[in-house]
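Only one protein chain is missing; all other protein chains are in place.
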Amino acid sequence: MLVPLEHVIALSAVIFGIGVVGAVTRRNVIVILMSIELMLNAVNLAFVGFSRAWANPTGQVFVLMVITVAAAEVAVGLGIVLSLFRNRDSVDVEEVSLLKW
Amino acid sequence: MSAGAVLFYVFAGMTILASLGMVLNVRNTVASAMSLVVAMISLGAIYVLLDAYLVAAIQIMVYAGAIVVLFLFVVMLLNLRTDVFPVTRSRLPKLLGIAASGWGLFAFLKLLHGTLPAVSPAPEGFGGFRELGKALFTSYVLPFEATSFLLLAAIVGAVILAKRRID
Partner (left out) sequence: MPDLGVILKLLFMVVVVMAALLPVITWVERKQSAVMQDRIGANRADILGIRVLGLLHPLADVLKLFGKEDVVPEGANRFMHLLAPVIALVPGIITLAVVPFAGVYDFGSGPVSMVAADVDWGMLYVFAVGSIATYGTVIAGWSSNSNWGLLGSLRGSAQMISYEVTMGLSLVGLFMCFNSLKLQEIAQAQDMTFRVFGFLEAFGFVHALPRWLSFVKLPLWGILLQPLGFILFLTCIMAENKRPPFDVPEGESEIIAGYHMEYSGMRFGLFYTAEFLEIPVIGMIVATLFLGGWTIPWLSTQKIIGGLTGELGVGAATGLCLILHVLSFLLKVIVMIWLQMQIRWTLPRFRYDQVMDLCWKIMLPLSLANVFVTGIAILVVQRLLR
């Protein structure tokens, strides 16, 4: 393997952290969705790293499943964003806080 | 350090910069999406360096080539403008946050060091489409077929959610 496994996992952790920051901090629903995609990508990287380290193709099969699920989730999520925009005329997540105490 | 390792670190740096660009870019949603594309493509390159060829091709085809296009589609359709970043009054929480996450990453890496099993060499044809195709259609055929149902449900859901009400 080209680089030590720890480096791959470290990169995956860093990208996951950046995704979490984006999902928690931003107010734009679309950027939140994109941060979730980034988190899923970080997990994919960890899977691929481990799959290569232990020469087991199961990790890569799982990555294919994760990519499929991510695609489905993006489609439905963006449909929700479209409905949200039609009803509220904004994609600011602070403005859909009716149920907040 | 071999050329492959240098390339790995270059692409790793590019991924981190692009993801930071995506998250920190307040003015422009389209610029965030394009940074996400750069991050996905550099991740695809890292997958190639990790011998996962089919996954890399699918990452670029599906993720960078279709999912983010869908994001851009919605942004263009809704003609979205700028965003407002929540304003914190002082710098101390930010600095504390960065210090805490830096320490967290360091502790995580220390925990990781030496606890991972040894790396085995990769057999010939590892990560190619033949191996993965065989695995997908023999051992993992049930999840594979289940994802087709998942995608059907997602298609129906997305069409219904995005339809205009005719009343």
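The letters A and B name the chains in turn, as written, and every chain counts its residues from 1.
By definition in this document, contacts are C-beta pairs under 8 Å (C-beta built on N, C-alpha and C of every residue); 3 or more make two chains touch, one makes a residue touch a chain.
Remember, it's a predicted structure, so these values are computed and weren't measured experimentally.
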Displayed chains contacting the withheld chain: B
Residue, one of B:I16, B:M34 or B:L151, that touches the chain absent here: B:M34
Candidates B:M14, B:A57 or B:L161 - the one touching the absent chain: B:A57
For subunit B, the residues touching the chain missing from this view: 28, 30-31, 34, 37, 41, 44, 53-54, 57-58, 60-61, 64-66, 69, 72-73, 75-77, 128-129
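Keep this in mind: only the chains that are shown with their structure count from here on.
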Chain centre separation in whole Å, for subunit B relative to subunit A (CA means): 6
Interface residues, subunit A side, partner subunit B - complex: 1-3, 5-11, 13-15, 17-19, 21-22, 25-28, 30-31, 33-35, 37-38, 41, 44-45, 48-49, 51-55, 57-58, 60-61, 63-65, 67-76, 78-83, 85, 91-92
Contacting residues of subunit B [partner subunit A, same complex]: 2, 4-5, 8-9, 12, 15-16, 19-20, 22-23, 29, 32-33, 36, 39-40, 43, 46-47, 49-52, 54-55, 58-59, 62-63, 66-68, 70-71, 74-75, 77-78, 80, 83-86, 101, 105, 108-109, 112-113, 116-117, 119-123, 126-127, 131-132, 135-136, 140, 143-144, 147, 150-151, 153-155, 157-162
